[in-house]
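Note that this complex is displayed minus one protein chain, with the remaining chains in position.
And then subunit A:
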Amino acid sequence: MDADSLLLSLELASGSGQGLSPDRRASLLTSLMLVKRDYRYDRVLFWGRILGLVADYYIAQGLSEDQLAPRKTLYSLNCTEWSLLPPATEEMVAQSSVVKGRFMGDPSYEYEHTELQKVNEGDKVFEEEIVVQIKEETRLVSVIDQIDKAVAIIPRGALFKTPFGPTHVNRTFEGLSLSEAKKLSSYFHFREPVELKNKTLLEKADLDPSLDFMDSLEHDIPKGSWSIQMERGNALVVLRSLLWPGLTFYHAPRTKHYGYIYVGTGEKNMDLPFML
């Protein structure tokens, strides 16, 4: 959610029950301003909160002018001091995928994972158990990256692409209409499109290249991994991800307010197919 409209956004996203306490809110308002100034971001988003056993991580993201450029991620333990996280690499993601369980809450905590590695010594090949240390920071980075790629969404029309390349915030975005808001196809993944080129030519012909340049939620696998609900009697549409429980996206139809926030344990729900 945009740091500029933090209070309203928190109010709209409160249907999921997890929010922020007043002192965190107050510190966020001030510290995000400072982050914006110091790092010279165009927009600062409050991404959410990852619950750890000892402490929680508060995550913010900064965007530059081009909305689809890789975002810079910052974390904080007390909503006042923010530290930049390194960008996620594939190696990091692969490495942290073996770690299961909750986050500790301490960024320097190291998970131990024993792996069997084949070691060649001369002619003999035998397996050795190697204990790999994975830092929690790495895990944090990769989890945030995975969540962003999988379930960060925006409504259709909120961004538009110019012929010069960069993607801009659409200032004439007035919000989705009520009927559009209930359809999954009106929401896009907030990331570089992956499946767009797989569409048939017929489908592509209907797309508006300046607005429809991202993947929509319709073809997400597994089907049904999004729960769409209208709250407050059609005045608010809330999408909740079932794949990463804790991600809530809200949008007030016909207004410009939209945003998403993740408040959860940072674990993927691998049981989703059983639960539907």
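By our rule, a residue touches a chain if its C-beta (ideal position, glycine included) is under 8 Å from a C-beta of that chain, and two chains touch if they have at least 3 such contacts; residues count from 1.
Note that in this section contacts and distances are computed from a predicted model.
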item: Chain not displayed: protein name in its UniProt record ("Nucleoporin SEH1", "Radial spoke head component 4A", "Vacuolar protein sorting-associated protein 33A" or "Proteasome subunit beta"); value: "Radial spoke head component 4A"
item: On subunit A, residues whose C-beta touches the chain left out of the figure; value: 11, 14-24, 49, 51, 53-54, 78, 100-102, 160, 162, 168, 170-172, 177-179, 210, 224, 227, 229-235, 240, 242, 245, 264-265, 270-271, 274-276
